[in-house]
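Removed: one protein chain of the complex. Kept in place: all other protein chains.
Note that the chains are named A and B in the order they appear, and that numbering of residues resets to 1 at the start of each chain.
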Amino acid sequence: MASTLPALAIPGQRLGPVASYSAGPGTHVQQSNVYASIAGPVVVDPAQPGSKAKATLSVSRSIRAPGTGNVVKPVTTSAGAKPAATSAPPKPKLKYNTLPTVDSVVLARVTRVQKRQATVSILVVLDDPASTQGVNPSQTASDNDNIEAILSSAANPENHSSSDELRFQALIRKEDVRAVEKDRVVMDEMFRVGDIVRGTVISLGDQSFYYLTTARNDLGVVMARSEAGNMMFPVSWKEMRDSATGQAELRKVARPF
Amino acid sequence: MAPAAAAAAQPAPPSLSLPPSQFARLQPHAYLLAHLSPPPSSNQPSIRANGRAPSQFRVTSANTGSLTHTNGSAVVRLGDTTAVCGVRAEILHTEDIASWSVSRPTPASSSPTGNKRRKLTDSTAKLSAESENKEEDGDDESQIQDFSLLVPNLSLSTGCAPGFIPGAPPSALAQSLSHQILTLLHSTRLVRAEDLRIWYQPPNLGPEELERHNENEQMDVDAPQGEVDLEKNKEIKAFWVLYIDIMIISLAGNPFDAAWAAVLAALRDTKLARAWWDVDNEMVVCSDAVSEARKLSLRGLPISSTFCVFEADAASGWRAVVIPDAEEEKELDDSTRKGIQRRWVLADPDGYEEGLSQERICVVVDKEQDGKGKTVIMKLEKNGGWAVDTKELKTLVDISAQRWEDLKQILEQC
């Protein structure tokens, strides 16, 4: 049955009857058939053996085919960044179209810190829970942007402050910063403007903001610069230290690994 | 399932190991720095994040004459930056120019030795003799500028990059680029005013008859007859106005070089129809014969090269600018000797690099005698920092001269 499926689908292409498949991401159902709604490789997620469920058809938004390259190649930030970036010359094109959804893990830059909340602008959506089922977790750090596209576009050629308007905005409310001692949270000691924070989406929020939480050990500030402008490294769950001056600063630190 | 999946995903160590694209997004400065100054142990050459050497330009291509409704057109691709330029010629009657009757001699005051007219007639005579003099050039320039005969406009509202709202009035960047192009067109005197003039040669009538025509129509009432005087009888009835519109279709850094190259290629492609003053209809009429149309004879081939300066110190952008004192200067020299580079001058920056650097340098050069002569700097503009000194500027001019050769070849092949 699967053999009749095309490897690549384009929108409007019939993939199979709903009698034998259920529709996954990137597809839609029309007149008892599953149709592709985006262009891309067709992925069949076989049903659990024994269960009555049907195999799920989806059209992939990101590349998982082995050997195609730059999806999973973790690089340390300090030294080895470049080999991975430069060694694969014709990079496949990946599009940054994955919206944050509830439970998405995101990386965001702090743009404003207020008494009751911090405003962040979402830079990277790390994974899309809907598309990660049944896939090796180590491969789910879906690379939702390609270097080529990043390099070609300036933050914003016009003016750097308005580039945030092109990114999705989110709020971290005071009560969502950490799981313990919630009432003793002082926002200024948790985040500073410019910090890179890892958080998860708890709600789609209102028209302009998503809501994030960092109330987990692995969530919080992952990158920060000290007041002197140097990179800091984490020393405890609430403190980071300047790599040059040794000065300590308070943060809600994500557990480093 | 989602929380479980998310939790399961966590063990992947994220804070220190990121896929390159995320690293590029989160820490752009460190990302570029890591490429330019790789650890000595890795044996990697210093190279930009886009894989180019610091003084390397992107692959450039040009294509002309593909737009039907233009007098000349060009598409220039500079890497992923694409500029489309169309030149459209329209006619400006001198009678529509408010200042025309003032700037030209009135019949009463004019004599064969009238200052202004002498220049005009001289210019035609001399151009045909292929000799130029300063006086004539000055006149050229002033007419193009005074009557706005060159009208360049650059548009970024084409969806060329996120952040430019289509339909909005031209952004500050678009306005600045349009103006830079206009200034460069004027200062390089690329287009000759003579190419834009539409002359009228009145029929060879007797002086009395001419007098009966009005002074607005003819200017030389007192001219005697003869071959030489026919030349003097000539009068400018109209000018060609060149609307030079540049659409940046894709913006991936360095729009100026792409736009200027497109303007240059389109002007080289531009053909103007033979035009004459039709007395019966009182208007300028053109011939549609391609064989009678002529190309513009441009002055030289000014080519622009843009550079930006990337500083290793990430904070240099917002720290107070301090001119290094002697001691720091020494330190800098020491580190250079040790091979520790603190700043890089990057040719033809892409959008990512532009966003990370403050200092920009734009050099426009031409070479005399079609490349065989000396390199001439037509424009040199530098802003946003103090890192590039005279010594480095010299190097940049050399790089620009090399770029001139490359681009000349590209423009000549298209």
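What we mean here is this: contacts are C-beta pairs under 8 Å (C-beta built on N, C-alpha and C of every residue); 3 or more make two chains touch, one makes a residue touch a chain.
Basically, contacts and distances are computed from a predicted model.
The listed options are "DNA-directed RNA polymerase III subunit RPC3", "Cyclin-like domain-containing protein", "Eukaryotic translation initiation factor 3 subunit L" or "3' exoribonuclease family, domain 1-domain-containing protein", and the UniProt record of the chain not shown names that protein "3' exoribonuclease family, domain 1-domain-containing protein". From the set A:28, A:116 or A:182, the residue in touch with the chain omitted from the display is A:28, counting the whole complex. Only one residue from A:5, A:18, A:38 or A:123 touches the chain missing from this view: A:38. Across the entire complex, the residue among B:49, B:76, B:251 or B:347 in touch with the chain not shown is B:251. Looking at B:30, B:151 or B:410, the residue that reaches the missing chain in the full complex is B:151. Taking the complete complex into account, residues 8-14, 26, 28, 30, 35, 37-41, 61, 63, 65, 68-69, 90-97, 99, 148-149, 152-153, 165-169, 204, 206-208 of chain A touch the chain not shown.
Residue-level contact of chain B with the missing chain is found at 66-70, 73, 80, 82, 84, 86-93, 96-98, 147-149, 151-153, 155, 157-162, 166-167, 169-170, 175, 178-179, 182, 241, 243, 245, 247, 249-252, 271, 273, 275, 278, 281, 283-291, 293, 351.
One rule holds in what follows: only the chains that are shown with their structure count from here on.
Centres computed as Cα averages put chain A at a distance of 42 Å from chain B.
Considering their complex, residues 1-3, 5-6, 8-28, 30-31, 34-35, 38-39, 41-42, 44, 47, 49-51, 79-80, 161-164, 171-173, 251-253, 255, 314-315, 319, 350-352, 354-355 of chain B touch chain A.
The touching residues of chain A, when paired with chain B in their complex, are 70-86, 89, 94, 102-103, 105, 107, 109, 123-124, 126-127, 129, 132-133, 137-138, 140-141, 143-148, 150-158, 160, 162-163, 165-166, 196, 198, 200, 218, 222-223, 225, 229, 231, 234, 254, 256-257.
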